[in-house]
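What you see is the complex with one protein chain gone and the rest in place.
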Amino acid sequence: MLTTEAPVAKTIELGNNIYLLKILSPNIASNIKPGQFLNVRVSETYYPLLRRPFSVCDVTGDHIFIMFNVLGEGTKILAHKHKGQTIDILGPLGNGFTYADDFETAVIVAGGLGAAPFPYLIRELKRNKKNIISFVGGKTESDVITYGMENIFISTDDGSLGLKGTVVNLLNRNINLLKNEKVKIFSCGPNAMLRALKEFCLKNNLECEVSTECAMACGFGICQGCPIESTHNHEKYLLVCKDGPVFNVKDVEI
Amino acid sequence: MLTTEAPVAKTIELGNNIYLLKILSPNIASNIKPGQFLNVRVSETYYPLLRRPFSVCDVTGDHIFIMFNVLGEGTKILAHKHKGQTIDILGPLGNGFTYADDFETAVIVAGGLGAAPFPYLIRELKRNKKNIISFVGGKTESDVITYGMENIFISTDDGSLGLKGTVVNLLNRNINLLKNEKVKIFSCGPNAMLRALKEFCLKNNLECEVSTECAMACGFGICQGCPIESTHNHEKYLLVCKDGPVFNVKDVEI
Amino acid sequence: MNKVDLSVSVGPLKLRNPILLASGTVGYGNEMSEHIDLNKIGGIVTKSLSLKPRKGNPPQRIVETPAGMLNAIGLANVGVEVFLKEKIPFLKKFDVPLICNIAASTIEEYIECTKILTEERSISAFEINVSCPNVKEGGLQFGNDISAVGKITAKVKAVTNKPLIIKLSPNVSYISDFAKVVKDEGGDAVSAINTLVGTSFNIFTRRPKIYNVTGGLSGPAIKPVALAKVLEINQRVPIPVIGIGGIMNWQDVIEFMIAGSSAIQLGTVNFINPKASEEILKGLEEYCIKYNVKKISELTGSLKLK
Partner (left out) sequence: MNKVDLSVSVGPLKLRNPILLASGTVGYGNEMSEHIDLNKIGGIVTKSLSLKPRKGNPPQRIVETPAGMLNAIGLANVGVEVFLKEKIPFLKKFDVPLICNIAASTIEEYIECTKILTEERSISAFEINVSCPNVKEGGLQFGNDISAVGKITAKVKAVTNKPLIIKLSPNVSYISDFAKVVKDEGGDAVSAINTLVGTSFNIFTRRPKIYNVTGGLSGPAIKPVALAKVLEINQRVPIPVIGIGGIMNWQDVIEFMIAGSSAIQLGTVNFINPKASEEILKGLEEYCIKYNVKKISELTGSLKLK
């Protein structure tokens, strides 16, 4: 874990208010794992004051990528960064996905911006010779992010693209695809979705790792700002930033 | 008095940390008078929170200029503005110089960044067929700003350029130049300089207008943040932003 | 035509909308009238008036701080007499409720000022400033003295039948204790908050940046504190609150109303964006339409706790 002043290599607008920032950082690129995150200082000033956490989206060579949509001031500033400007990055942070274990097919389940960590994970899954199926959902067509996904199934709440329904409905519809093989689910998205997914996985006895979110101050365990309830020990919270952000779905209350 | 979103036309680096910002504002350009000022919001954010006051430096056609050196965060942000970005300007504010009255020679006395209001004043003085002599001082060579000045005499505290001494020493040395004509002095600079100048003017019975400074919040009379002691009425302060920033040197305690 | 009813009541005081301009940040209205249509805003609170004119503190009076500013104006004002003679005639040209803010060094002075001003028909209400951190004479620091605040409320109430608002200091352990005494002594509403005491030094000269040494902190920096004070009063004392502190945009206004404010005041933002009040009114109306709020006054104290 380090703080790095890293130069922006490229700002890529994917459309629909979604941006990719390509950043040069050999150091982070060679250390970070899919599912880990970075805590980014978007401005040298006190506006905004706190760093902003982003999953690593992809890694190519010496470059790392983050994917985000413009929500508030922090992401607005980030979207305006241009080539050559440096940004102050703290990371790699947290624990990433476990994907080298014994399964054949990786099932990606992403809701909206929950797509962010998967391009990198999919790259690594392929290196590990896993099959990949991606279930991608959004509220409406413009929320569906398929960037870096493979073997894609789509759902939208309003039916504007793919199945009308949630991504967990979509998964349920295609449950036969998961039946014949050793599968592991990897997911990221809004809490409501993760909750539904957890239920689905428990019912169908499926392995599942989820990347969770929480408002954060430090991102590395010193502020205690990011508690998440453990299913095993109710005396003590886990910390999203240190113990997560990726958890086995069985280990946390969502 | 108005707030205007005006586009930056050009950022000119004069060197030695001094910048000129050329801004398109037909409205302000056609209304503002030499010695008046603008209160500039350098950022849309709360950083910095308050506007920053700057004298109008020059006007050409539909464009206005401000001149500044990078001191703190506000001027740093301004120096990085580039063509096409808009800035939020409040102005014209305050009272400018009186230069259409009955004198023959305008004597400019500027210390450091005190040079800022004079390019425009000199332009207008010339339109009014006045003679101009400029006395320009600085701590050292790099502080001497002669931009837009005419008929220039120079002093530096350390003697690195021109006379070694203050600009008031310089003026005193050249007092003979002021003796034969109807002169009026126009000055802007640090308070210590203005104090010395006031003494000089009173002793030599010279007409003199000075542009003063004070920490400001609003710039247009609603906060009472910018008092300056009147020589005539000690019951009540004058306000630099509304009653000034230009005063007859006899009217204010400096 | 407005689709939303923006009108609010602050106790007996009826306002066409909840946006007031705070004392000390709008002068006596004339400069602001060049930026906004005074006929549109909820009301103007005058710079604190004292019986006699006050010169105020020497410079420096203003220092910027992170997301805030310190001021130590020292209640510079024209005094009651000049106010009536020179400022009121201008304000009368507008159809805008005028709330007269009064500051004084003694209880007698508060009474005297109110007595004189209450005769003026164009004044809609009084806001009594017991909380200015920037004046030293007078001995008592009223704002921190609960019995003084009670006494001032009762005695001023006795000499006017206009709505009486007491502007509270945030520099106390429990602001609701002060709200309670105001309520008990017949005050109609409280304004919360005035500025927080703060200071700042020049590290090279080692001198305070502000002549008065300390000043009052205002601006967005104090918003969370102000909101907590409004909430505290709202939860403990049934008295209307005018929320003040760091309000910069319509979102902030909604937040203050949810926390318990019947109306709000804009302060520091007027210096930065003199048009803020009009922009905010537009934002409020849009929010109300979008979220189906028929009367904005429904928002007051509408927070949901678990």
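Letters A, B and C name the chains as they come in the text, with residue numbers starting at 1 for each one.
Rule of thumb we're sticking to: contacts are C-beta pairs under 8 Å (C-beta built on N, C-alpha and C of every residue); 3 or more make two chains touch, one makes a residue touch a chain.
Because the structure is predicted, anything quoted here is derived from the model rather than measured.
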Open item on the list: By the document's own contact criterion, which visible chains does the hidden chain reach in the full complex?
Closed with: A, B, C
- [ ] Using the definition of touch stated at the top, determine which of C:G187, C:P208 or C:P240 touches the missing chain.
- [x] C:P208
Task: Omitted-chain contact residue, chosen from C:G74, C:G246 or C:P274 - done: C:G246
- [ ] Quick one: say which of C:A104, C:V190, C:I254 or C:I272 touches the chain that got left out.
- [x] C:I254
Task: Contact footprint on chain C, counting only the chain that is left out - done: 65-68, 70, 144, 171-174, 196-201, 203-208, 211, 213-215, 217, 219-225, 227-228, 231, 246, 251, 254-255, 258-259, 287, 291, 302-306
Open item on the list: Contact with the hidden chain only, please: which chain B residues?
Closed with: 46-47
Task: Residues of chain A (touch criterion as defined above) contacting the omitted chain - done: 1, 3, 41, 46-51, 90, 214-229, 234-237, 242
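The working rule: only the chains that are shown with their structure count from here on.
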- [ ] Identify the chains in contact with chain B as well as chain C, in label order.
- [x] A
Task: Most distant chain from chain A by Cα centroid - done: B
Open item on the list: Could you work out how far the Cα centre of chain A sits from that of chain C, in whole Å?
Closed with: 47
- [ ] Please set out, as single numbers or ranges, the residues of chain B touching at least two other chains.
- [x] 46-47
TODO: List, in ascending order, every residue of chain C touching at least 2 other chains.
DONE: 66-67
